[in-house]
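Here the complex is missing a single protein chain, while all its other protein chains stay put.
After this line comes chain A, so read on.
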Amino acid sequence: MKKAKGEHTSSDSVDRISELPKDILHRIMYFLTQEEAVRTSVLSKPWRYIWCTRPVLSFSDAAFKGNDDEFIRLIDASLERYYDQKLCVDEFHLCISKGYLNYQSYYILEKWIRTLVFLGMKKFRLSNCVEDGVIHYLPPVVFEARSLEDLHVEIRTSSDDDEKEYERIVFSKHLKKLHVKKVNTEDGVFHKAISSFPFVDIETMSLDSCKGLRNVKITNLRNLKNFSFVTKPSEGDCSIEIHPPSLETVKITHGNLRFDRGADFRNLNELYLFRVTSKLDHLSSCKFPSLKELTMYYCYELKEIKLFIDAPNIVHFRYLGDFIPSVSFATTSSREWCSMIHLCSNSGASSLWFRKLRELLESLSESKIVLGVIQNIVGCEKPVVVERLGFRFYSSSTFSSLLNGAFSICRPKNVGPFHLRIHINVIKCVENILMKRESGNQLDQFSELLFRDLEEVGLEIYDKNRKEWNPTSLSELPNYEEAEYNLIRFALKWR
């Protein structure tokens, strides 16, 4: 360890980092900005030229202190050096904001990309540094670099008058990953680009907030594994046609996912649907042998249908919505799975609401159920066992009737968690209700039924450090330090 004798080194430091092989130092520098990588040249003589050959270049004009011309000259000079020394650039990251790369200078971007293709660029990431930055014009060449395996374009374009230019977009045939965000793409152009090429290799595609898409038809992408689509509701409906068998994860926000009845989702692992406009009853006719995660948030198309999901390997089912859906799963193997149901009740709960909730809980009763109720509900047949009952957004005046209502339909193993300080009144209220049986007061019919089933009530506190729940009691609560304990819950044992 020959370099260990520096005067200013801290007590135990032996210079391990300078002894790491160059490839590893390049990998470490991969995670630094261009400026930071270049600055390492000042550390010591062995470090002087290490940054020069790292196979990634990353420039951001927001961090650049000089003017526009200097920024462009710097990139020019860097690319020239790589070109002259026949060095490889695997990745090129360019983060630009308004003004640095405008309509007049887009040819510079074209020139860079040609050089980068020559240098073997596999991954290209183009983005806006500032959230509201706009680039006036995005040359088609960005999409066409033929060496590319991974293209990430996250940039807001403002021009609508260059559609003609885009008509000839041809994606790289090696492309494995495509991420396009906020780009103004006319439907026809995108569709043409996708369908004009077999695209055999592409595995991951993400289309996020792209303006102007009405129809995404990607049924010809036979190796696509991960697909994600996000749009705003104001953009209007976009229909999405997919090739189900190859897909492993599908995430759709505000789109109309379309597939045939009985479609074959043999590899689908995760399905995430948020406010989709798809006809969801088609799901009932499909098989999902690999599905582990199913998430449905605010899917209004569930309203009038009875959904049956054939997913024997399901691990998590998540539902959030302001109505109670009718969802059941094929009998799963003995494995444990979990349903997380969160309901917002706007209209106040009626007996019909409870009946529907009971039906849903019953159809999911093979799973561990976590039930969350947002806003007020008030409310007997045989109650359903629920793993945890949680409440959000309640007022303390209606809380006790809410709790009574919930107890009339389900038998939670845990109630909570509640915040130790903020919810202290609520904690006392739960305690009051649950401990009433010991007070000797006259019980109403409901409480009698409740306490007939209730065997034991315990209070538990969460230890943040050990990450576990420990038994405690109401009188001990003031003694806990909030830094270490802030949540409590009730543990209920039912007969």
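A few remarks follow.
The working rule: contacts are C-beta pairs under 8 Å (C-beta built on N, C-alpha and C of every residue); 3 or more make two chains touch, one makes a residue touch a chain; residues count from 1.
In this section, contacts and distances are computed from a predicted model.
According to UniProt, the chain absent from the figure is "SKP1-like protein", selected among "Exosome complex component RRP45", "G921 protein", "G1738 protein" or "SKP1-like protein". Touch with the chain that is not drawn comes from one residue among A:E70, A:E455, A:E468 or A:E484, which is A:E70. Annotation for chain A: contacts to the undisplayed chain at residues 3-10, 13-18, 20-21, 23-24, 27-32, 34-36, 38-45, 47-48, 64-66, 70, 74, 248-249, 269-270, 292-293, 315.
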